[in-house]
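After this line comes chain A, so read on.
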Amino acid sequence: MLVLENVDAHYGKSHVLHGVSIEVRAGEVVGLLGRNGVGKTTTLKAIMGMARRTGGRITFEGRDLQGVPPHGLAGLGIAWVPEERRIFRLLTVLENLRTGLDRRGMTPARREALLEKVYAYFPILKERRNQAGGTLSGGEQQMLAIARAMVLEPKIILLDEPTEGLMPRMVAQIQEIVHALHRDGVTILLVEQNVPLTLDAAGRVYIMEKGTVRHHASAAELRADQRVIHEYLGI
Partner candidate 1 sequence: MSTAAISAVQPRTRAAGYWTAFAIVVALLLVAPLVLPPFWQRFVTEILIWGLLAMSSDILIGYTGMVSFGHSAFFGLGMYGAAAALLTVKPPSLGLAMLYGLVAAGAVAVFVAFFATRLRDIYFAISTLVFSQIFYVIIFTWTEVTGGENGLTFRQPRLSILGLWSDTFTPTTFHWFVLAVVVSSYLLVRRITQSPFGMVLQSIRENEPRTRAIGYHVERYKIVAVMLSGLFAGLAGVLYAMQNKFAAPDFVFFVVSGEVVIYNVMGGMGTLVGPFAGAAFFLLLREGLSRFMPEYYLIPVGIIFIIMIIFLPQGLLGFLRRRLNT
Partner candidate 2 sequence: MDQIIIQTLHGLVNGMVLAMVASGLTLIFGIMDIVNFAHGDLLMLGAFVGASVLGVTGSYWLALIVAAVVIAILGALLQITTLRPLIGRDPLTTILATFGVSLVVQKYALWQWGPSVRQISEPVRGDFTLFYLQYPWYRIVTALLAGLIIAALWLFLKYGKYGIWIRATTQDRVMAQAMGIPVPLVYTAVFAIGSGMAAASGVLFGPFAGVTQTMGFDFTLRAFIVVVVGGMGNLGGSILASIFVSLLESYASILVSPAQAVIVSFVVLVLTMLFRPTGLFVPTPK
């Protein structure tokens, strides 16, 4: 569904991605592991058209993403949950969701249904729906960020470090949500530093180091033999 072939990317003058090749098939949960600063987030940004791609190709459902304007990606079915969550702080929870709900072609009925579904996943958001986004706790903001992506009814969600800075209880909740989304048939590219969660949630895992993909295996293999994990993530 989503294919990165030999992608190079630059931030200004620094060459941050070297020949990254990743494939995510429909319905999968694919993990992208690596230490801080190896280029995991940059890879997602390259998909979102936010890093300067200087080599390689990125295709989504066969269509080259080169030349697609940044606001066109949501329409193609790609949703992004960024590392810093990037909640619209001055908008209420409901308004945050409306940025995705009020798309072209949405009828009031569909909007209602979608909203109810999202509230079912995240009851706390329903409770806080008229509160400003900036007043939510870290965990609640993460849920809002995921809910906001879900509301786009995406074909694939790019999830960037959803458990960063969260308490263990919240981490478990996020894990549950990833499972639930997977069951619902949503494809997910999960960037994480939390190894156990990734190995549990993902089917296949890529490991990055210094701006390139170093290893690629199924989660099962990596669970069985922890040496690779030790080598690249030093855990």
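By our rule, a contact is a pair of C-beta atoms (placed from the backbone, for glycine too) under 8 Å apart; a residue touches a chain by one contact, two chains touch by 3 or more; residues count from 1.
The candidate set was assembled so that all candidates are chains of the complex that A comes from, given by their letters.
All figures in this text were calculated on a predicted structure; none of them were measured in a lab.
Candidate 2 is the one, among 1 or 2, that touches chain A in this complex. If you check the complex, the residues on chain A that touch candidate 2 are 48, 50, 69-75, 79-80, 82, 86, 88-91, 95, 98-100, 102-103, 148, 152.
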